[in-house]
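In this view, the complex is presented without one of its protein chains, the others remaining in place.
For subunit A:
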Amino acid sequence: MEKIGKVASENGVVIFSKSTCCLCYAVQILFRDLGVQAVVHEIDHDPDGKEIEKALTRLGCNGPVPAVYIGGKLMGSTNEVMSLHLSGSLLQLIRPYQHNLSSHD
């Protein structure tokens, strides 16, 4: 679906989300703590929301939100993001997009 691709390629880190989804919120918090200003696209406030939801499901996102794109490429949902982070790979992927490295308290 072109809208997804457009939003993903125009921004560094994109999280497709729903305003009521707390797991999406958790992923946002993670990126914020890593110093990344992620673009959060809430599909329940998007008129094309249903289309986007179907497309994300077809792309393999179970949920289908949150769906995380980094540098225009689909990383996956919460499971994938967590695995990437624990293996150390996530930090490398987001390096170009980190503004300020906030120290977690």
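Quick note on the criterion: a contact is a pair of C-beta atoms (placed from the backbone, for glycine too) under 8 Å apart; a residue touches a chain by one contact, two chains touch by 3 or more; residues count from 1.
Here, contacts and distances are computed from a predicted model.
Q: One chain of this complex is not shown here; going by its UniProt record, which of these names is it: "Transcription factor TGA", "Auxin-responsive protein", "Integrator complex subunit 9" or "G protein subunit beta 5"?
A: The UniProt record for the chain left out of view names it "Transcription factor TGA".
Q: Using the touch definition up top, pick the residue from A:Val27, A:Ile43, A:Met75 or A:Ile94 that touches the left-out chain.
A: Candidates A:Val27, A:Ile43, A:Met75 or A:Ile94; residue touching the omitted chain: A:Val27.
Q: By the contact criterion defined above, which parts of subunit A meet the unshown chain? Give residue numbers in ascending order.
A: Interface residues of subunit A facing the absent chain: 20-23, 25-27, 29-30, 33-34, 63, 78-79, 82-83, 85-88, 90-91, 104.
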